[in-house]
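Excluded from the complex is one protein chain; the other protein chains are retained at their positions.
Chain naming follows the written order as A, B and C, and within any one chain the residues start at number 1.
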Amino acid sequence: MGLDYENDGALHAKLIEDVLSQYPDKAAKRRKKHLSVATSKDEAGGEDKGLSECDVKSNIKSIPGVMTIRGCAYAGSKGVVWGPVKDMVHISHGPVGCGQYSWSQRRNYYVGTTGIDTFVTMQFTSDFQEKDIVFGGDKKLEKIIDEIEDLFPLSGGISVQSECPIGLIGDDIEAVSRKKAKEHEKTIVPVRCEGFRGVSQSLGHHIANDAIRDWVFDKDDVAFESGPYDVNVVGDYNIGGDAWASRILLEEIGLRVVGNWSGDATLAEIERAPKAKLNLIHCYRSMNYICRHMEEKYGIAWMEYNFFGPSQIEASLRNIAKHFGPEIEEKTEKVIAKYRPLVDAVIAKYQPRLEGRTVMLYVGGLRPRHVITAYEDLAMVIVGTGYEFAHNDDYQRTGHYVKNGTLIYDDVTGYELEKFIEGIRPDLVGSGIKEKYPVQKMGIPFRQMHSWDYSGPYHGYDGFAIFARDMDLAINNPVWGLYRAPWKKMKDAPLRAVAAE
Amino acid sequence: MGLDYENDGALHAKLIEDVLSQYPDKAAKRRKKHLSVATSKDEAGGEDKGLSECDVKSNIKSIPGVMTIRGCAYAGSKGVVWGPVKDMVHISHGPVGCGQYSWSQRRNYYVGTTGIDTFVTMQFTSDFQEKDIVFGGDKKLEKIIDEIEDLFPLSGGISVQSECPIGLIGDDIEAVSRKKAKEHEKTIVPVRCEGFRGVSQSLGHHIANDAIRDWVFDKDDVAFESGPYDVNVVGDYNIGGDAWASRILLEEIGLRVVGNWSGDATLAEIERAPKAKLNLIHCYRSMNYICRHMEEKYGIAWMEYNFFGPSQIEASLRNIAKHFGPEIEEKTEKVIAKYRPLVDAVIAKYQPRLEGRTVMLYVGGLRPRHVITAYEDLAMVIVGTGYEFAHNDDYQRTGHYVKNGTLIYDDVTGYELEKFIEGIRPDLVGSGIKEKYPVQKMGIPFRQMHSWDYSGPYHGYDGFAIFARDMDLAINNPVWGLYRAPWKKMKDAPLRAVAAE
Amino acid sequence: MVRILRKIKSAAVNPLKSSQPLGAAFAFLGVEGAMPLFHGSQGCTSFALVLFVRHFKEAIPLQTTAMDEVATILGGADHLEEAILNLKTRTKPKLIGVCTTALVETRGEDCASDIANVKLKHAEELAGTEVVLANTPDFGGAIEEGWAKAVAAMIEGITRSGARTRQPKKIAILPGCNLTVADVEHLRDMVESFGLKPVILPDVSGSLDGTVPDRWVTTTYGGTSVEEIRELGTAAQCIVIGEHMRHPAKTLHGLTGVPYAVFQSLTGLKAVDRFVSLLSAVSGAAVPARVRRRRAQLEDALLDGHFHFGGKRIAIAAEPDQLYQLATFFTGMGCEIAAAVTTTDMSKILQKVPADWVQIGDLGDLEVLAAGADLLVTHSHGRQASRRLGIPLMRVGFPIFDRLGSQHKLTILYRGTRDLIFDVANIFQANQHAPTPEALDPFRKREMPDELRSSPLTRH
Partner (left out) sequence: MVRILRKIKSAAVNPLKSSQPLGAAFAFLGVEGAMPLFHGSQGCTSFALVLFVRHFKEAIPLQTTAMDEVATILGGADHLEEAILNLKTRTKPKLIGVCTTALVETRGEDCASDIANVKLKHAEELAGTEVVLANTPDFGGAIEEGWAKAVAAMIEGITRSGARTRQPKKIAILPGCNLTVADVEHLRDMVESFGLKPVILPDVSGSLDGTVPDRWVTTTYGGTSVEEIRELGTAAQCIVIGEHMRHPAKTLHGLTGVPYAVFQSLTGLKAVDRFVSLLSAVSGAAVPARVRRRRAQLEDALLDGHFHFGGKRIAIAAEPDQLYQLATFFTGMGCEIAAAVTTTDMSKILQKVPADWVQIGDLGDLEVLAAGADLLVTHSHGRQASRRLGIPLMRVGFPIFDRLGSQHKLTILYRGTRDLIFDVANIFQANQHAPTPEALDPFRKREMPDELRSSPLTRH
């Protein structure tokens, strides 16, 4: 599968120009570096060759008064990396706001008894009051840890996720964590992910990775019998069951998934990770740090993969299998063959309804590139894509995915995104909840590509069937037929006098 | 317990006079016979002495254009007697109206898997069309019986409940029933309860009783090992679980309830009834016919009892026990003693909230008399009562219950009832759904005394606690404090200018 | 092309349908000072009354000729006469609406002449009271037919015939029986906002709307007045809502020449746009800001809601026009009609239902056909099928006795469509189930839908 098409690079360049012309000079200069049009044609199978002009400037701090959709370090640590570790209690340490705001924003599915041995969808905060700010919160943190031990004795451990004030008031959460870990004989992980650190959630990922390295690895003797086909899946947060759909495939080709970071994960899975044979990394952006560390320290190789859509699934499975040799490779071919009729059926059903429909993406993590081929497997066309908080290596990786002329935007503002959408008027926008309602009000179908809009999984073969159905439901819903762009509507509407039947 | 009070007979006589003065002479003369004031003081424990003027004229046909709340023979048979027999399919035979109207109007609770072996809350009709009227419905009935056998093989039998047209078009449902009963080896009971027969649902009861006699008894060899303490509870329809609450008590005093007619009953319970030692009759009106028949034919004694409120429960239990001798009598005293603390607790809690509150009743069956003492056990006062479809023997039985001066009304019209309520303005009216909303709109608390208003049971000790709570909830709900009689409201309302706080 | 499937069984198991006289009585209840009178045994009246009361939670005027055994043999004319006279004397109604039942229709009584005789014999006594007759045997039609017959009977019996001077702002509206009290209120408000003067027949919003009257009344209070019915012929335009009201509109047209427009549904953006356009054209007035605003709110609801509807499978059992109204609403939001069951095959609207087939049948049929659906849509008696199938139930139609406020739900025009979207989307949201790892095997999952297709009622 795959698709050959080229986007209208000239139009896209013009759109960038238009957008920039509205800014004051200084801001225009700054924003210009974040916007680009892909110019070199993608060569299928090319390994290292990125798009020359795809390296937009990225990971640069946001501009005050120009709201983007980025989060903060706390979001990266608590919201992304640590939050899904299901048998730990994660304390949002500081005032109540951060924890309440972010509660249940991500659909990290899990198996377990919530409130007994599992805590993902619960929310814990130290709810700082003025006195805690003035006199410091360490004593309170100690009490809270004791309370949690008392209320939730079956929790596997605790993490302390620092909010902004912690970094300012001189609290020593590391000392508290060490003391209480000893007292309760439990893992307690202090994380210095105050929101003012870094330029987006991205630094929070890094800090969270480092906390795993410093406060989890090599702490206890891990009783774990490792085998030759043990792999860790790293950076799959099990949104809508993604990790489960992926695990099925990996096990079918003969591997043993001994850890899934961090969707549906236990602390034990993280502790034993260094005993695995290979790290399979899904979300490169949020978890590459710990993989690099494990490679350095324990000699564990790591490999990226992509389980969105059959083309990438097949390529990734084969790539993974190659690492383990002929026996696994053989099984892999059988698995691929087994699912082909399913894939054919899905494509036969949905391609006629989706072919040639254009898509703009704006998401975080790896999705701005990874999902592209899944759309193309359905003969859809990606006209633009961009990341919320990518680094340059993300954009280099993107080059392999995008076609010539594709519009690329980094850390885009609401204004820019709206102008691009208005200029291109794609058939579908895939982005986040913040963009959902403005885009829909423009009369353009939308899917949330962080949370799968309460659907999912989208990984694996099963996920592809769901993905295809969801895109069809979004694009072909009859309400779009009722709808005209509101700024055009007022002229001829309302309601010409049509004779009643 | 019990209560000594006298009602304002003069006021009540005046109300009757006022009401009658509004009628044309002929109608006034007819209606006069249905309205009365009890004049002789009730003597506690008096066995046979009814109230001399309590024998209002009753069981007389209704007047066209003067709607009462009476039903018809079909209502008495299908709605009351046969409908609750849970393992039978009861076909409302004729057009769709009757069955659909009456569907789930009574809350006959049961245990069983609806649609598999139990059918009480389902509704079956032959849904006559014009052609069935013209050409007769016997063929259709045969097909329907076959379909039911096919769809519901675990049904224990079928009854055919005739609607009005059946009696006019000359169908021979008896022949169909005989034929199909033989064919399917199942009990099939034709019931000639066309709505035009009789003056109320009462004749339907009689017809339904006769159908049991003619189409169920003595049909098969009943394999049943009878014992010395076997009793049938007859005429308890298990509204809100009443029969269950009664059975607990009877079993506690050492009896075995081998049949409960017809709440939660199976066909087998009816078939084996002639093997019991005693028939305990709750709803005298609807089931006395079959008890008299069993007395005549099988020599089974029958006895009325009353399980509403502790005074009557105790008296009834002792009366029943006397029939079985010292052993049962001893147990009975233990049971009464066991429950006394519960009774005391209920009365201690609710009497202060209910004492002296006045009640008017208008119900069917036995309740216009039987529930009186339950109210009096809570120190409440019955100022008026009446029956929908009573016969003279009902009113004679009522004499033992009511106090001097109590207003008595038979088959009352909406107009009369409203005038009485307006004149007396009781603290509570207990009647049916048809009366509920007009009475409430008068600003008077109301409870449904047919269906227990989705509550219950009211029988037995447990039922007394629920009864007391329900009356308290109805009378003491704060909304009555907000409410003034609407015809008075408009004068001083709306809404004097009251300064806001 | 939708196929209309005949009844599967001779029996009705858990019938969907209520019978005709009830529909006729319901329509008479929408007239001020009216008293519906069932001509039959008193049981029918008592039962129907209870059902009305349970549905509306109001005092309902309904009377009976109380046919007894003797009358059944000798004929009911005397009972009818006595009932009419007693009613006149005691409650002084402005309208007595006679609805026949199976009993007198089976006897083949000529109630029309009976009534004509009564009127003749007691002309003076009955002055100020109209008596009209709807022939509504229980063994034909259902609520829609009864409702429409009663309206046609009132127009035939009361409306002054002949060409009249048209009042340009006066609009006659004949709503179907599937409109709630809130719908009728809202409809009037909408029409008035164009400066038009609607006369709605029947108007249940006045009579069954949950108010507390300021005095004890034994007939209906509120509703269309007899005088308004008499003067219907001066309307500039008649608007009909629901296919079943075409016949009364034709009757009016035949008598008085008032032109009519039929709206088969007023639910959904397009249908309402058409209606609003007509009002704008008839009145010559621009669409008021308030209406435009509601339209914008509906647009937003369509956007917010469509997401929850897409791909959902809906099983509906309702009278024909309500079936059409709801089925088009659901398919307009991206749903599929998994099952459509209705009461009778007499309505032309069935041909337009956006489904592969429409089954004439009962709730037993619905229960079989709905297996695997995401939502059941029918009246309160669908609650057991809902429980057995594990599929949520949206209550519509008649009767709804186990919820409060069903008459205050809006289902038409921009706002009613919006409310429907919210209601349904919230049912879906309340019944969402997260996947489990076990449910994810793609092959197993795809075999499931068929397995689901069995229920306690499917064994034929």
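One rule holds for everything that comes next: a residue touches a chain if its C-beta (ideal position, glycine included) is under 8 Å from a C-beta of that chain, and two chains touch if they have at least 3 such contacts.
Here the structure is a predicted model, which means the values were calculated and not measured.
Among A:A13, A:I133 or A:V222, exactly one should touch the missing chain; which is it?
Only one of A:A13, A:I133 or A:V222 touches the chain omitted from view, namely A:I133.
Which one, A:A10, A:A175 or A:I433, makes contact with the chain that was left out?
A:I433
I'm checking contacts with the chain that's been left out. Which of A:L35, A:M88, A:I148 or A:I253 qualifies?
Within the whole complex, the residue contacting the unshown chain is A:I148.
Among A:A10, A:V111, A:L168 or A:A345, exactly one should touch the missing chain; which is it?
A:L168
In the full complex, which of A:G115, A:P228, A:G325 or A:G481 touches the chain missing from this view?
Answering carefully, the residue with contact to the hidden chain is A:G115.
Under the stated touch rule, tell me which residues of subunit C contact the chain that is not displayed.
Output for subunit C: 57, 209-212, 293, 296-297, 299-301, 303-305, 308, 402-405, 408, 418-419, 421-422, 425-426, 429-430.
Hey, which subunit B residues sit against the chain that's not shown?
109, 111, 240-241, 244-245, 247-248, 339, 342, 437, 440-441, 453-454, 456-457, 460-462, 465, 469, 473-474, 476-479, 482-483, 486, 494-501
What residue numbers in subunit A mark contact with the hidden partner chain?
22-24, 27, 61-75, 91, 94-105, 113-116, 121-130, 132-133, 140, 143-144, 147-148, 150-151, 153, 163-165, 167-169, 195-201, 414-415, 418, 422, 432-434, 436-438, 441-442, 486-487, 489-490
We adopt the following convention: only the chains that are shown with their structure count from here on.
Can you tell me, using the touch rule above, whether these chains form a line, ring, star, complete graph or other shape?
Per interface graph, the chains form a line.
Report back the single chain whose CA centre is most distant from the CA centre of subunit C.
It is A.
Taking each chain's centre as the mean of its CA atoms, how far is subunit A from subunit C in angstrom?
Computed from C-alpha means, the inter-chain centre distance equals 51 Å.
Between subunit A and subunit B, what's the gap in Å when you average each chain's C-alpha atoms?
Between these chains, centre-to-centre, one finds 66 Å.
For subunit C, what residues touch not just one other chain but two or more?
Within subunit C, no residue contacts more than one other chain.
Identify all positions of subunit A at which a residue touches two or more other chains, and write them in rising order.
Residues of subunit A touching two or more partner chains: there are none.
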